[in-house]
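Yeah, one chain of the complex is gone here, protein chain that is, but the others are all in their spots.
Think of it as A, B, C and D in the order they're written, each chain with its own count starting at 1.
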Amino acid sequence: MIDFVAPTIDWAAVSPVLVVLAAGVLGVLLEALVPARARRSVQLVLTLGALAGALVAVALLWGRVQEAALSVVGGSYLLTPFGLGVQAVVVVCALLGVLVVADRPGGQDAFAPTAAAVPGSTYEEQARRAGLEQTEVYPLVLFATGGMMLFPATDDLVMLFIALEVLSLPLYVLCATARRRRLLSQEAAAKYFLLGSFASALLIFGVALLYGFAGSVRLGAIAEALAGQGASPLAGMDVLALAGVLLVVAGLLFKVGAAPFHAWTPDVYTGAPTPVTGFMAACTKAAAVGALVRFLFTLAEGMDAGTRHGVEVVLWTVALLTMVVGTVVGVVQTDIKRVLAYSSIAHAGFVLVALVGFSETGAAAVLFYLLAYGLATVGAFAVVTVVRERLTTPVPDAEHGAASAASDTLLGEATHLAQWAGVGRKAPWLTAAFALFLLSMAGIPLTAGFIAKFGAFSAAVDAGAWPLAVAGVVASAVAVFFYVRVIVLMVLTPPADELVPDGGAPDGGAPEAAGTDAGPDAGAAAHAVGGGAPTGTLTAAPAATRTVVTVVTTPGPAALVVALCAAGVLLLGLLPASVLDLAGQAAKFVP
Amino acid sequence: MTFPWLTALIVWPLLAALATALTGVGRGRPAATGTGAGRFGGTAARVVALAGALVEVLLLVGAFTAFDTTRAGEHQLAETHDWIPAIGASYAVGVDGVGLLLVALSVGLVPLVILAAWREQGGDDSRLRRYLAVVLVLEAFMVAVFAARDVFLFYVLFEAMLIPAYFLIGGFGQGAQRRYAAVKFLLYSLAGGLIMLVAVIALYLQVPAAERGPRTFLTENLTGLELGTTEGRLMFAAFFLAFAIKAPLVPVHSWLPDVAENATPGTSTLLVCVLDKVGTFGMLTLCLPLFPEASRWAAPFVIVLAVVSILYGAILAIGQSDLLRLVGYTSVSHFGFIVLGIFTFTSLGTSGSSLMMLNHGISTGALFLVAGFVIARHPARSQRIADYGGLRTVAPVLGGTFLVAALSAAALPGLATFVSEVMVFLGAFGRAPVAALVAVPAVVLAAVYVLLTYQRIFTGTVPAHLGGDAAREATDDGTPPLEDTVSRTREDAPVRDLDARERTVAGVLVGALLVLGLVPGLALRYVDAPGQVAVELVGESDPPPVLGAQPVDARPTEGSLS
Amino acid sequence: MTNPYVPVLVLMAVAAVLALGGVAASAVIGPKRYNRAKLEAYECGIQPTPQATGGGRLPVKYYLVAMTFIVFDIEVVFLYPWAVSFAWLAGFGLVAMLVFLALITVPFVYEWRRGGFDWV
Amino acid sequence: MPITNYLVLAGILFAIGATTVMLRRNAIVVFMGVELMLNATNLAFVTFARIHGDLTGQVLAFFVMVVAAAEVVVGLAIIVTIFRTRRSASVDDVNLLKG
C-alpha cells in the first residue's frame, strides 16, 4: 500500500473562510454556555469581529494572490484573485447585513423569540413577554457567510456542492425565523428549502456526470478532458459532459436567481425576515455568481467550439429571459419586498450579460457589479426594516371625557407599496437614501449602479454580444419604471394610510398572515395599555384603533448601514476608480 | 493654473441648492398649510436661491472675461482630471463659443425662473423650497453637460439630468396629468439615453485595446477613429436617436407637449429652452465630429425629419387650445430649424443653428414665462386659450411683452431669432434648396399662430370671470393678488397688470431679444468659429454662395441684416 | 473468486422462505372464527378509538431524536473508515478526526444545554 | 450485465425523483423526491467509480450522503414546524405567498 502523505495546508490561504466558520462554531458553543442575558452582545461582538477579521485576512492575502493562485489540498480550496475578490464582496455585504440583523427598531429585533414555537400559541406569547431572542441567528449567518466564501474558491466540484449546502442550509433556517408574519416566513422557508434542495440535487447529479466523463471532480482535470487530453474511458462522451455542465449551471443559476430558476426568489424574499433578505440577496448572489464564473470560465478553456456554443446559447437565453421576467413581472408588483425581489432577478440577468464572453473584462465587471448591487440591496432592505405599521390607540379617559395621549404599538413592516406613500415627508433622509439605492439599481448615472451596468454592458459588447447588451439596456429602461414608481410614491404622493382602519388587514395580499401577525401584538397592546386600567377602557379602545405607517427613527445599527451603503453607492458612482482598479486586479480567475 | 471657472460654475449651484434646502432645517412656526416652513421661514429659501443664482451669473461674467473670443472655435477654460482611469473616463470640461453661450443661457435663465416662481407651488413654502433647490441642482447639471468634453462624462450628466428634471415635472407640475407627463418624459429620454449608452460603449471599444488609456473617452481622442461603415452608422443612429428625443424631432417629440402642458412655466423654460438644447448641442458636438461619414450619409433623412418637424410643429401649434401646449409645439417647429441648420454642413447654417439655440432659449423662455403670468391671472389657472379675452385692455404691459415674445417666435426682423433663422435658411439653400423652400411656409404659419393666439387672448371682450368690464376699477383698489388662496375662487376676480417682479423677468428677456436682434454680432463672435470647425470635422466644405449670399467670413454682412 | 455477497443472497432466500412460509402456514392451518370485537383494536376493554392517538402520527418530540440521530450517525459513518485505516493515516488522520469530533461535540453540547436530551 | 445498466437505473431514478418534485404537492413527498435524486446521484457516483477504477466516486457518495442527511435534518425541521402550525403538509395549503 502506498504510504499516506499528509497534505501540507497553507493555513493563511484558508484563513478568511476559517475565521468565519470557526466563529460560527464558537457561536454555537457560546449559545449553549453564555447566559441568555449576555448572549446577544457576545454573539454580536463575535460575529462582527469574525467578519472584520475575515476582511483583514482577505486584504492581507490580496497581494499574495496576485502573484499566483493559492491551491490547498490539491485544489479543494483554490484561491484565485477572482475568488478573493468575491470573498471580499461577500464579507463586506455580510458585515453590513449583520448590522441590520442586529438592529432592533422599536426595541425588538426581526426574529421570532422562539422560532420553534407554534405561532399564536401561549408558549410563544410567554416567550415574547419574557423578551427572549433567538440569538442563534448570528452563528447561522456566520455559517452561511463561510459557505459563501468557500463557494467561489474551490477547484473541486464536490467542495462546490458542500459549500452550496453550507451556505443554503442556514439560510433555509433563517428564512423561517421572522418575528411577524410567521406563517409567511415558515412557508417561505419551506419553499426555499424544497426548491433549493431540488436545485442542489440537480447540481450534484451534474457533478456525477462530469465525474463520469472526466474521472475527476477537479475543474482543471475536467477542462483537460473536455479538451481531449484526459485518460478517462468515457472521455469521448461529449453528451455526458454537456449534460453535466448544464445541470451544474442550472444548480448555480438557481442560487443566482436567474429565470427560469427564479420562482423562489419573490416568495422567499417576501417571507424571510427583512434583514435576512438583505443579507441573502446581496451575499448569496455574489457567491453564486462567483462560483458560476469559476465553473464556466475554467471549463470554457477546454471546450471545443460546439460545446462552448451550446453553453453560450444557454447563457444567452437565460440572461435574456431573466432580464425580461425580472423587469416585466416586477412592474406589476405591489409589495416593496417583491419589487426588490424582482429587481434582484433582473440584476441576475444583467450580471449574466457581463459574463457571456468568458473574459477577464467580464469578470472584473461582474465583481464591481456585485459590490454595487450588494451595497444598494443591503441598504434598501435596511430601509424596509424601519418603515413600520404602528397601531395607535387613543385611550379615552372615561372620567374626564377627553382622549388622552394615544398609546402606540409598533407592528410589522409596512411592505405594501400603497403604505409607502408619503414616507418622504416622514423621514426625508431615509427616503433620500432609499431613492439613491433605487436609482443605483436602475443604473442612473452618478450612482454605483451605472458604473456597474456600464462595465457589464461593455464586457458584453466587447465579447460581441451586443444584442444582449441592447436587450439589457431596454430591460434597464423598463426597470427604471418600477424603481421610479416607488420613488414617486415616497416623495410625491401624499400619505393615505391614516384612513386605513384596523381590523381589516392593511395588507390585502395576506389576510391570514396579517391576522396572525397583528393578533398577538394587538393582544400585547391591550396588555400594555391595561397595566392598571379598568377593563372597560380596554373594550372601548379598539374601536378607535388605527394602523398608520411610521418610520422608526431610533438610531440603530440599521441607520448606520443605510448611511454607509448610501455613501458607498454614491462614492462608487462618483469616484469608482480605485475600486475598479481592485476589480481589475481580481479579474484573473484561472491560476 | 487659472481659476477653474467652469468647475466653479458647476459646483456653486450645488452649494446654493444645499443652502436653499437647509433653510428648511428645524420645525419653524406652524404655517397655515400645516407643513413647517423651517426655522428661517419661507422667504429665506427664495432669497437664498435667488442670491445663489445671481452669484452664479457673476461667475458667468468671470468666465466670459476669461474666454478668448478670437479662439472661439477651440475649447477654452479647459480642465482635465482623471476620473475613472479603468474605463478611460475623465473629468474634462471646457467650452467653445457655442458651449459658452449655452452655459450662459442656462445660467441666465435660472434667476428669472426663480423670480417667476416666487409665488408658485400653491403658497406651500416647503414645497417651493424643494422646487428651488431642485432647479439649482438642475442648473449645475446643465452647465456641466454643456461643458463636458468627455463622452462618458457627457453621457453620465445627460442621464443624471433626468432625475431632477423628472422631479420638476412630476413633483412640482401644475397639470392634472403631471405624473403621466413626467413618466413619459423619463421613459422617452431614458430609452434614448440607454441606447446611446450601447453606442458609447461600442465607440469606446473601437479604440484599439492597446491605445486605451485613462483618458480614452475624451472627445478629441474619439474623434477621427477609423470606423467601419456599418458600425459608424449604427452608432450614429443610436446617438442621434437619443439627441432627437431630447431635442424633439417629429416622430419622437410627443413627450414635449405633454410636459409643456403639465409642468410649471418655469420648469418648461428650463426644460425646453435649455435642457433640450443638449440634444441639438450633442448633434453638433458629438454626432458630427465622431461620425462624419455617417452624418453625411444620414443628412438627407435628417433634413427631411427636420423639415417635417418645422411644418408639423407649426401646423399643430395653430390648432392648440392649450396655451402652454401651443408653446410646446412652436418649440418642436424651432428645433426643426436648429437641426436643419446643423445638418446643412455649411458654416453659415451651423453657426446659425448655434445662434438659434441661444435665441430660441430666450424667446421661448420669454413666451413660457409670460404665458405663465397670463395663466396666473385666471382664477382657476386655466390654460385654455378660449378662457381668455381682452386682456390687452386690462393688462397692457402683459399684452406688450407677450406680443414681443410671440413675435420673436415668429422671427420678426429686429428680434434676435430673425438673424439666426435667416442664417439657417441661407445655409440650407446652399446645401438643400428644396428643403429650404419647403420649410419657408413655416414662417408664415408661425406668424399665423402667434397672431391668432395674441388675438384670442388679448383682444376682444374680457370674459366675466376675469373681471369683465369692471376690471379696471377693481385693479386699482389694492385688492390682494390673485395668488392668494382666499380670492382664488371669486368669480369677479379682477385682473391686474404685471407687478415689479414680473416686469423684471419679462423686461430682461425682452431686452435680451431686442439687443441680440439689433446687435447680433455680440453673439455671432462666439458661434462662427465653432460652426466652421464643425463643418471641417464633418469633412464638407461650404458650398458656393447661392442667392447672392455673401461668403461666410463676411461677418459684417450678417450684422448689417439687423 | 466468487462474489462474497452471493452467500448472503442465498441466506436471504432461505430466510425469506421461512418468514413467508410461517405466516402463510398459520393463515392456512389456524381456525377462522371471526367476530367484530375480535377484529377491533385493543384498548384494555374500553371502546376503542377509530384511530390511534394523535391521528396515528408520531409525536414531534421524536423528530428531535431522529434529527439528532442523523447528525451522530453521520459522525459514526466517518469514524468507521478512519478507524479502519487508522494506522495508515497516522498523525494527520488523528488530528483531522479530533477536529471533526470537536466540531460534532459543539452541537452536542448545544443540544444538551438547551434541553434537547431531556424527556419531560 | 453491463455496468452501464446501473447508469441507466441512476438516470431513471433521478428522473422519477425530479418528476416527483415537480408534480407532487405534499411537502414530504416532494422532499422524498429530492432524496431519491440524491440517491440516484450516489448510484451514479459509485458506478462511475467502478468504471474509472478509482475510489473518488465512492468517497463522493459519502459526502453526498452526509449532505443529504443534513438536508433531512433542516428540511424535516421546517416541514414539521409548518405542520404543527397548519396540521397539513401539502404544498397547496401553503399558499400565503402568491405565485
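Following the convention adopted for this analysis, a residue touches a chain if its C-beta (ideal position, glycine included) is under 8 Å from a C-beta of that chain, and two chains touch if they have at least 3 such contacts.
Everything that follows uses one rule, which is that contacts and distances are computed from a predicted model.
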Note = Omitted chain per UniProt, picking from "Carbon-monoxide dehydrogenase small subunit", "NADH-quinone oxidoreductase subunit H", "Spore germination protein" or "phosphoenolpyruvate--glycerone phosphotransferase", is "NADH-quinone oxidoreductase subunit H"
Note = Across A:Ile9, A:Ala36, A:Ala52 or A:Val239, the one contacting the chain not displayed is A:Ala36
Remark   = Residues of chain C touching the missing chain are 1-2, 4-8, 10-16, 18-20, 22-23, 25-27, 29-34, 38-44, 48-54, 56, 58-62, 64-66, 68-69, 72-73, 76, 79-80, 83-87, 90-91, 94, 97-98, 101, 105, 108, 112, 114-120
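FYI, only the chains that are shown with their structure count from here on.
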Task = Would you kindly tell me how far, in whole Å, the mean C-alpha position of chain D lies from that of chain B?
result = 65
Ask   = If you average the CA atoms of chain B and of chain C, how far apart do the two points sit, in angstrom?
value = 82
Request  = Averaged over CA atoms, how far is the centre of chain A from the centre of chain C? Could you give it in whole Å?
outcome  = 39
Residue list for chain A, restricted to those that touch at least two other chains = none
Note = Residues in chain D with touches to at least two other chains are numbered 70, 77, 84
Inquiry  = Please output the residues of chain C touching chain D within their complex, sorted ascending.
reply    = 60, 63, 66-67, 70-71, 73-74, 77-78
Remark   = The chain A residues in contact with chain C across the complex are 1, 4, 6-7, 25, 28-29, 31-33
Task = Spell out the part of chain A that touches chain B in their complex, as residue ranges.
result = 425, 439, 444-446, 450-451, 454-455, 457-458, 461-462, 466, 469-470, 473-474, 476-477, 480-481, 484, 488, 491-492, 575-577, 580-581, 583-584
